[in-house]
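Omission of a single protein chain aside, the complex is shown with its protein chains in their original locations.
Up next is subunit A:
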Amino acid sequence: MPLFGKSHKNPFELIKSVQEALIAVEKGDKKAEKATEDLSKNLVSIKNLLYGSGDNEPQIDIAVAQLAQELYNSNLLLMLINNLSRIEFEAKKDVAQIFNNILRRQIGTRCPTVEYICTKPEILYTLMKGYEKHDIALNSGSMLRECARYEALAKIMLYSPDFYNFFLYVEVSTFDIASDAFSTFKELLTRHKILSSEFLEANYDNFFSEYQNLLNSGNYVTKRQSLKLLGELLLDRHNFTVMTKYISNQDNLKLMMTLLKDRSRNIQFEAFHVFKVFVANPNKPKPILDILLRNKEKLVDFLTKFQTDRADDEQFNDEKAYLIKQIRELKPSEDTRASSSNQLSSQQSSSSSSSHHQHPSA
């Protein structure tokens, strides 16, 4: 059902009205209130044009093409996003929906909106900054995640210096904003495998020194989610180089051994899935091997008693048994353990995304 009746404006007029209203809203003088209302109405009309309303099918072809072209020419997307805070609550959602629809526009194999945004990366930077304002954080997040689906746009975001702000955003005290930021962060790091592995390799030191703070966070959800994401990243075969580097660092191993004893069972469990990669590594560097050897008895004992109530989780129990066996058989000089370890890592990478994360409720 259209909220404000059928619009009789053509795409060109609609864009023009939105533009005029936005300028008035931006000025913030006494006309601003009326302009805010006009803006909301026109945004509804644009949304209805794109999505259809009630029994009206969405407009196709010419109208949408005109609309999109006008949006690019007028630079309206950036204007809307810059003024998102000044737009009414419902209209903010309409902006996001218009954006998300236009973004998906395709002509053959081309995505003209994606190409357009590549030439206007301010759109992405502004959206990322949106997490700093609670009244637009979730709207910005919804647009960002749509953008992250496109490799070209994900790349701009990953390589922007502002990307590192996500390490702050995922920890803000407002739970809904923090978890929205985390899902965008995760999307950027997992959606395009090759892109993200290149990014992680090139920025290994910066990235993981920041990531360390998430793993040590006093925020329970940050700690649990970042640990789980770390497991997913390391077990993804695209990130082989990154994994090798990560599991060669003894501080990382120490951290995982500490987290295995965390007071939270869920965190212990996620730590287990990172810890196992250190143990399964067929070519353990000496410092890693030394730590494991030094703690051999304790680790075997600890793992034997570790979360024994997960009797129905077959994969977990297999992996645990495998780790215990590996640790038991550790010898100071190691060269012949490669074959069996490879088997485990391939098994993990094929199932890492689904099965090992569905733990039963405690």
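Things to note:
Here is the rule we use: contacts are C-beta pairs under 8 Å (C-beta built on N, C-alpha and C of every residue); 3 or more make two chains touch, one makes a residue touch a chain; residues count from 1.
Rule of thumb we're sticking to: contacts and distances are computed from a predicted model.
UniProt lists the omitted chain of the complex under the protein name "Protein kinase domain-containing protein" (options: "RING-CH-type domain-containing protein", "Protein wntless", "Protein kinase domain-containing protein" or "Actin-related protein 10").
Set against the missing chain, the residues A:Lys34, A:Lys193, A:Arg265 or A:Lys298 yield one that touches it, A:Arg265.
Among A:Thr174, A:Ser209, A:Thr241 or A:Thr304, only A:Thr174 touches the chain left out of the display. Residue in contact with the omitted chain (choice from A:Ser17, A:Ser45, A:Gln97 or A:Gln326): A:Gln97.
In the full complex, subunit A makes contact with the omitted chain through residues 1, 3, 51-52, 58, 89-90, 93, 97, 100-104, 134-135, 138, 146, 173-176, 179-180, 219-221, 224, 228, 264-266, 357-362.
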